[in-house]
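Only one protein chain is missing; all other protein chains are in place.
This part shows subunit A:
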Amino acid sequence: MSHPAWSASTTHTRRPERELMASEPITGGLRTAGNLFSFGLDTVVSLPRRPFQIREFIQQAWFIASVTILPTALVSIPFGAVIALQLGTLTRQLGAQSFTGAASVLAVVREASPIVTALLIAGAAGSAICADLGSRKIREELDAMQVLGINPIQRLVVPRVVACMLIGLLLNGLVSVVGVSGGYFFNVIIQGGTPGAYLASFTALAQLPDLWSAEIKAVIFGFIAAVVASYKGMNAGGGPKGVGDAVNQSVVITFMLLFFVNFVVTAIYFQVVPAKGS
């Protein structure tokens, strides 16, 4: 069993991934998955460890927010609009115009906002984290840090993971607000719906747990994106090209994981929280 070198467990071997991938594609892939999982566990275990790196956390949160807020807002306006347009047409076809507001709010809050958040966290924040840690890895900064008695997981990874989770939460709120406003704008102003019906219908179908579940999703997505990016970055090898590859892989892996996790969480949500009015 090979762990990353900074693993909290007793072994500290790091087998070169390239080689394993090449020689044994299946076990190599499984091993990567296992290592990623144990890396995630190490991160969770290191979460409560003192001292918490407040400064690094604030810097990272600020940095992540600065690279994600504007694109998020810009993406969520057309996203809300598209949903409003689609649903406006659909509900008219079904003869349920009075539910347009509710349906678009549900769509935005329950699904669209966590997904938009996930894309931006993985694409903008994750790639930046991975590139940063990857270049530290190939410059041997991480080795130097361990030699100086500092655990890079506690020092670098934990603050990034917490920052990503926090920003995920905030972004999700942002997307919900912007998306719902965009929907309102398109439904009421462009498609000529009535404000009263829009507002009334969403209190009829939407409920607070919708928002909670979306926020929980966003936090989980933030965690996954940061853990995958950190893992890939800290295992980058083979010079600057290795870092590029790591960033690329980290974004792809994060996307796949996020959509899968999104499906699982949604399925659980519908089991646990009864839909309103049913």
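Quick note on the criterion: contacts are C-beta pairs under 8 Å (C-beta built on N, C-alpha and C of every residue); 3 or more make two chains touch, one makes a residue touch a chain; residues count from 1.
As a convention for this text, contacts and distances are computed from a predicted model.
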item	value
Hidden subunit of the complex - UniProt protein name among "(Fe-S)-binding protein", "ABC transporter domain-containing protein", "Cytochrome ubiquinol oxidase subunit I" or "2-oxoacid:ferredoxin oxidoreductase subunit beta"	"ABC transporter domain-containing protein"
Residue of A:L148, A:L208 or A:V272 touching the missing chain in the full complex	A:L148
Positions on subunit A contacted by the hidden chain, ascending	5-16, 19-20, 23, 135-136, 139-141, 143-151
